[in-house]
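A protein chain is absent from this complex, but the other protein chains hold their places.
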Amino acid sequence: MAKRLNVGMLGYGFMGRTHSNAYRRVTNFFDVPFEPVLKVAFGLEKKEAKAFADTWGYESHCTDWREVIDRDDIDIVDICTPNFTHAEIAIAAAEAGKMIVCEKPLALNGDQARTMVDAVEKAGVANFVSFNYRRVPALTLAKHLIDEGRLGKIFHYRAVFLQDWTISPDVPQGGMATWRLDVKAAGSGVTGDLLAHCIDTAMWHNGPITRVNAMTETFVKERMHAETGKKEPVGIDDACTFFCRFENGSLGNFESTRYARGHKALYTFEINGEHASIWWDLHDLNRLEFFDHRDEGKLRGWRSIHVTDHGGEHPYMDHWWVPGLVIGYEHTFVHQLADFLLGVESGEPAQPDFRCALATSRVCDAVLESAKAGQWVDVPSD
Amino acid sequence: MAKRLNVGMLGYGFMGRTHSNAYRRVTNFFDVPFEPVLKVAFGLEKKEAKAFADTWGYESHCTDWREVIDRDDIDIVDICTPNFTHAEIAIAAAEAGKMIVCEKPLALNGDQARTMVDAVEKAGVANFVSFNYRRVPALTLAKHLIDEGRLGKIFHYRAVFLQDWTISPDVPQGGMATWRLDVKAAGSGVTGDLLAHCIDTAMWHNGPITRVNAMTETFVKERMHAETGKKEPVGIDDACTFFCRFENGSLGNFESTRYARGHKALYTFEINGEHASIWWDLHDLNRLEFFDHRDEGKLRGWRSIHVTDHGGEHPYMDHWWVPGLVIGYEHTFVHQLADFLLGVESGEPAQPDFRCALATSRVCDAVLESAKAGQWVDVPSD
Amino acid sequence: MAKRLNVGMLGYGFMGRTHSNAYRRVTNFFDVPFEPVLKVAFGLEKKEAKAFADTWGYESHCTDWREVIDRDDIDIVDICTPNFTHAEIAIAAAEAGKMIVCEKPLALNGDQARTMVDAVEKAGVANFVSFNYRRVPALTLAKHLIDEGRLGKIFHYRAVFLQDWTISPDVPQGGMATWRLDVKAAGSGVTGDLLAHCIDTAMWHNGPITRVNAMTETFVKERMHAETGKKEPVGIDDACTFFCRFENGSLGNFESTRYARGHKALYTFEINGEHASIWWDLHDLNRLEFFDHRDEGKLRGWRSIHVTDHGGEHPYMDHWWVPGLVIGYEHTFVHQLADFLLGVESGEPAQPDFRCALATSRVCDAVLESAKAGQWVDVPSD
Partner (left out) sequence: MAKRLNVGMLGYGFMGRTHSNAYRRVTNFFDVPFEPVLKVAFGLEKKEAKAFADTWGYESHCTDWREVIDRDDIDIVDICTPNFTHAEIAIAAAEAGKMIVCEKPLALNGDQARTMVDAVEKAGVANFVSFNYRRVPALTLAKHLIDEGRLGKIFHYRAVFLQDWTISPDVPQGGMATWRLDVKAAGSGVTGDLLAHCIDTAMWHNGPITRVNAMTETFVKERMHAETGKKEPVGIDDACTFFCRFENGSLGNFESTRYARGHKALYTFEINGEHASIWWDLHDLNRLEFFDHRDEGKLRGWRSIHVTDHGGEHPYMDHWWVPGLVIGYEHTFVHQLADFLLGVESGEPAQPDFRCALATSRVCDAVLESAKAGQWVDVPSD
């Protein structure tokens, strides 16, 4: 019988919901060695914290995150609070011996991330960062294809993450709903929020990035702050483009913006190898596009693979419905939780852990530094 | 505070899972007046019934469905057993005063469905049939557009439901996994299993079908029966095509088969009106394609609407994540459960109820009769 | 050096242009044994005939088609006049010993087509019917794939040809621009104009059609006649749907209408076999969609083949540009002319000739008869 795993959830926003949903669903669909028990939900506002706890079935709620960490009965601390709080909480949780799941980006910057890595490694606690897109079945399938060598030598990797929700200058910064536009809370703009996803996937697929050259822009220079009600300078990057070199000799091209009309969450990536290429788009996440030059000449074409097969053909899909019936966004959080729990049991930690996410933070830092300096910047290794 | 709603689940197959999932999730995402409590799960095989109950958190399990109906504490009976059992169970449940949710097709045929309608109407119990695709947000949006008159006079409605899983003659009939190929358990083949969905959506969108003309085929004439181990004649329709007339004067064209390579669950429909047309495909269920001739001439084109917006723009989507992030197949069952519960509370029953589903059964009967007779058949009205 | 081939063109409408273009381009792109010389263009209106001749470089023009046939120096008569004139002209041309290219449909009906077949066969003249879509490279590739047996046993063939240009009741019938709506000039509506294409392709791909069951509709019952200026009853079929049986046991489903908003010329077909399926759409005619179940499981998907490769990979494409660069609609007429000329030289006539097109006429007749009778009709064989 599965062991009970007592969960302390920090944060009741968008990510608090996706993580809570994962804890509630994982045993319905996966055979995992732990039965999550939702013990306590933390949030700054008492009323909202209570409502959140009620909705998701947490036994209790609180408005001081240290209470969660201080409780002996909590096994795992799940950090879904704004970026600027991650480091302090994670280090305290590590010191208290808790397993930690942390939302991305891991920290405000690489140096801060480094202190978190040190803390979890010193404490020897299980740790994981929620780059959830790795667990889209199509992206996991892509990883398998690359690892099987089907693409041959890699020449190019390109990715974009395009949104359009901040074009109006009337969107505020700061506060509960828009802290992602406040540089003090978020650390950066699209680089940490969106490109971090692209970079994580890219390095998982294609290995380390060694050098970057970037350009950023802040289109709206001032926005009202949701807490002060005053116009304040905008400190984040609204848009960021960079090209780079991977350690394997391939070239990268990345772009993110929140000023691309028509794209709500257009995360696409493409990888071009000597033999084959792969393309994917978050908007239609159940499809993987694959082109194999070794197919018979007259029949070569991009294959639109509907990644919903069973019998082990398509990652994770045996756990859901029947071929042809799609899953959605939140399933990626269920998958990563299942993998995390299996990793805890097996002793082979699921990835990305904090150390892995640190490497992504280092790339983000290099990107922002390059944009500021207007020149190439080497990515430091830890 | 929400009232408790004690659930008795009948069946632990594919549909047992989708319905159980809906009961477990609905209060996480919707503000409904009932809190489902999973009391008991019925299934013929004790071991499987227990495993199912454990996975989904049912308090108990049993191997006699009458036990469920006999329990005073059960408020709702959910019928996910093979088609041939629906009528007997539903009538007993109605007589016991239970609310009833029944998987589609409602019955083996229209006459049987009629007895079920009579039973629930006599008992005055809430009743609902799980034509779940009505609650795909894109299809609900389509319904709104049609009801707003945006298409003008309707000329054409066409739909297909194409699969490819029974092409091999080695697929058996009968038993737990393949009862849908056994005419005694299923009543018919693609007509009741797949076209019933198309017909339900079509009549919801476009009004009653009055006459049909059909052709069916059984490509594989004999299959081993999973229970007897013997080759037996196949009694179901492997493929069915029909054209028809709607009461509003428009023409319909429907086709379903399980012999269309490359299509796992290609349910598509298109409706063509004087001003506008709509197209949709289950494989990419978050998109609705819309063409409006009244758009400015040079900019006319099919719009690919990613039905994931918030703020009330797109049905049901306020309850999930953020724009651009998709939902999947099982969400439709959550939506219909929420609507059903709200309908129970408000007194305006959610549709399709048994009476509504009876009309679909009548069309299916007419289709099968037409195919047999090789001529037009009028659809009877109840 | 290529022999001169003196061309007499009948008709200066849409088809007169596509055929003239073919004569003028064929030697630029294909190595054919004849050099077409544009001798004379016939058209009823003198001014238009002269303008047409000037534009396309015909040496002369006339307003009596018999003059063309009477000229000894004319080698080939190309019939691009309205349907009702085909038979009389073609028979006269055959008797005069001319080669004949005739636009589709061959005649107003099968019996008339039969007289034309008899005439050309008696005269022993080269004859060809312009079902030009056979020479879309993607469709020719499809034919090769089918003939190579890649699809295995065929289960289904379905095709639609959807347009939206006659929805307004203000579109007249008759006259130069809209004779296709006048039953006396056209013989039928969408059946002869659009479904004839679908049927020709289908029988080429999948063999004879043996029985049909059809439904037709005329949505707009009266239209002004462009010549008389008076409202007259509309005699054509605005929409036609039929299902059928092929000789090889597969099922067909065909639909055509001019009342499908959003579709200018949506001719699509799909063929489903035991192993593989093929799909194509005229709107994007350079692509062929192909699904092969024998592909490795996890990589199965519809391949979007951009049919523009060289080196013999893709039919006809060696004659045009470089891979990736598309051709358009009119190229199909160049291809069929090249094939026709090569067939004349080699003695293996290009298809479809008159006899082949007669079979399509017979199916069209059966479709219209079935719609009228409301029952299955056998397709007669000649």
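Chains here go by letter, A, B and C, matching the order in which they are written, and residues are numbered from 1 within each.
We take it that a residue touches a chain if its C-beta (ideal position, glycine included) is under 8 Å from a C-beta of that chain, and two chains touch if they have at least 3 such contacts.
Please read these numbers as outputs of a predicted model, since none were measured by experiment.
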| item | value |
| --- | --- |
| For the chain not depicted, the shown chains it touches | A, B, C |
| Per the touch definition above, residue among A:198, A:239, A:265 or A:305 touching the missing chain | A:239 |
| Contact partner of the left-out chain, one of C:47, C:264 or C:372 | C:264 |
| Touch residues of chain B, complete complex, unshown partner | 141, 144-145, 288, 290, 292, 295, 297-306, 309, 311, 313-314 |
| Touching residues (missing chain, whole complex) on chain A | 151, 155-156, 158, 160, 162, 164, 167, 213, 215, 217, 219, 239, 241-243, 245, 251, 253, 255, 257, 259-263, 270, 272-277, 291, 293, 300, 302, 374-376 |
| Those residues of chain C which, in the complete complex, touch the missing chain | 14, 17-18, 20-21, 24-25, 27-28, 55-56, 163, 165, 263-266, 282-287, 306, 308-309, 320-331 |
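One rule holds for everything that comes next: only the chains that are shown with their structure count from here on.
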| item | value |
| --- | --- |
| Inter-chain centre distance, chain B versus chain C - centres from mean C-alpha coordinates, in Å | 42 |
| Chain A and chain B: spacing of chain centres that average the CA atoms, whole Å | 36 |
| Interchain centroid distance [CA atoms averaged], chain A/chain C, Å | 55 |
| Residues of chain B whose C-beta touches two or more other chains | 263 |
